[in-house]
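Right, chain A next:
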Amino acid sequence: MIWQFDILLLTLVVVCGFVSLWIKDLMGAVIVFGAYSFLMCLVWTGMGAVDVAFTEAAVGAGVSTIFFIATVFHTSRTIRYNKWDLSTKFFSSIICILMGFFLMVAIGDFPAWGDALSPVNNNVAKYYLENSMEETKVPNVVTSVLADYRAFDTMFETGVVFVASLVIFTLLLQSDGRKKLMKSAFQKVSFLNVSESLIIRKACGLMVPFMQLFALYVVVHGHYSPGGGFQGGVILGASLILLSMAYDIKKVFARFHMKFMIKSLAVGVLIFAGIGLICLILGGNFLDYSALSKLFPSMGSIKSRYNAMLWVEVGVALTVMSGMFAIYTSLSSNGKFEEGL
Partner candidate 1 sequence: MTIVSNLPIYAMLVSFLTIFPIIIFGKNQNVREVFTFIAAFTKLYILFNLAKFVLDGNVVVCKLIQVLSFISIDFKVDGFGMLLAIVASSLWIVTSLYSIGYMRSLKEHAQTRYFCCFALALSATMGVAFSANLLTMYLFYELLSLSTYPLVTHNQDQDARTGGRKYLTYLLGTSIGLVLPAMIITYNLTGTLSFNEMGIFGNSIQIGTLTILLIMYLFGFAKAGLLPFHSWLPGAMVAPTPVSSLLHAVAVVKVGVFCIVRILTQIFGINLLSSTHLGTIVCVIAGLTVLVSSLVAISQDNLKRLLAFSTIGQLGYIVLAAGVASKLSVTGSMLHISMHAFGKITLFFCAGAIYVATGKKYISQMVGIGRRMPFTMVAFFIGSLSIIGLPLAGGFLSKWYMVLGTLDVGKSWVMVIYLISSFLNVAYFFPIIYKAFFCTDNESLFPNEIKEAPLAALLPPLVTASITVALFIFPDIFLNLAKIVVGVN
Partner candidate 2 sequence: MADQFLVLIVLFPLFVGLLIPIIAYFNKSVVWPLAILSLIGSFWAVFNTATQLLKLDPSSSISYYLGNWMAPFGIEYVVDRFNIMVLFAIICVSLLTTIFAKQVIEKELGDNAANFYSLFLLFITGLLGITITGDAFNLYVLLEIASLTSYGLIALGRGRALVATFNYLIMGSMGACFYLLGVGYLFIKTGTLNMDQLYDVLPLLFDSKAVLVGFVFIILGMWVKMAFFPLHSWLPNAYSLAPTAAACLMAPLMTKVSVYVMIRFMLNVFSTEYVYSVLTINNIIVIMSSIAIIAGSIYALSQKNLKKMLTFIIVAEIGYMVGGVWTGHVDGIRGAIYHITADAFMTLCLFMAVGCIVYRVGNDKLESLKGIFKKMPITMICFLVGGFSVIGIPPTCGFFSKWYLISGAFNSGAWYFIIALIISSLINAVLFFRIIEIGFFGAMSNEKPDYKSLQSIKFNEVPINMWLPLVIVSMILIILGIYTNEIMTNFILNIVPMM
């Protein structure tokens, strides 16, 4: 941690935040927001939270920017102001400042940064750091906490992805009356008439297999290095998104259809929860992977934890991949699944 660098980053983060609020062109705001995410990613890295940084880069800066753009593309690019807006802004900024102040008040009460004696470092986290290797044989403590100690949280976080995709998918399937309402409420953006380009297609064709390979690596290698199901899944999803941008959605659908996608969305979470259920049936508690050793006696309880975590990550990756792609296709084609961006 170099404090000058930190302060520079934080200033930039704040500036980005303000700019993205100020800017009237929504597309611009989205881009600035992407920059904001990248900066945050640097901040996380500076703090040593590489896993978080990874996720932030993949999700915050990468995929969510695409989602934003897809949304803007189908709604409106500029904000329309009404006359109350100024006072609303005024009040909301006052509230924000008050909240911020309130949050800052307590900062003096916090333990110093990296304080070895702080409660955080001496309670649960300490246990994880000391025992994770012994109990799970996973060197990356983040993964062992996510996929084993607090696997139940992670299962529901995967569920969040499932729900989000399902909601967006279902909503955009709704009737035409709704679309009319949206069109009247927003200004339509002028349609970008992008010519189909051979170069882009070829380049994407070159990159996608490597991306997917890398994604699989991230999923599998989560036990040892930053990564895991979420990040790998996002990259997998991004590769599909890239393909469908270079060609169109139908091209991808030929391989990976919407119906299949919704199924694989559910299957991903089901893999996770199913492993938990198998543990339960085998006589352990829910998600107690060590019970799996009854099924595969050759693995000890520790080894079965290690392996179960891997499968769990695969489930997460499956859900996240199809989730990302489902959201993108729904948003970019406005629920029609024809062309996309």
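The candidate set was assembled so that all candidates are chains of the complex that A comes from, given by their letters.
Quick note on the criterion: a residue touches a chain if its C-beta (ideal position, glycine included) is under 8 Å from a C-beta of that chain, and two chains touch if they have at least 3 such contacts; residues count from 1.
All values reported here derive from a predicted model rather than from experimental measurement.
Participant: Pick the candidate that touches chain A in this complex from 1 or 2.
Facilitator: 2
Participant: Touching candidate 2 in the complex: which residues of chain A?
Facilitator: 102-103, 105-106, 108-111, 118-125, 127-128, 148-153, 156-157, 159-160, 162-164, 166-167, 169-171, 173-174, 178, 181-182, 259, 262-263, 265-267, 269-270, 273, 277, 280, 284-290
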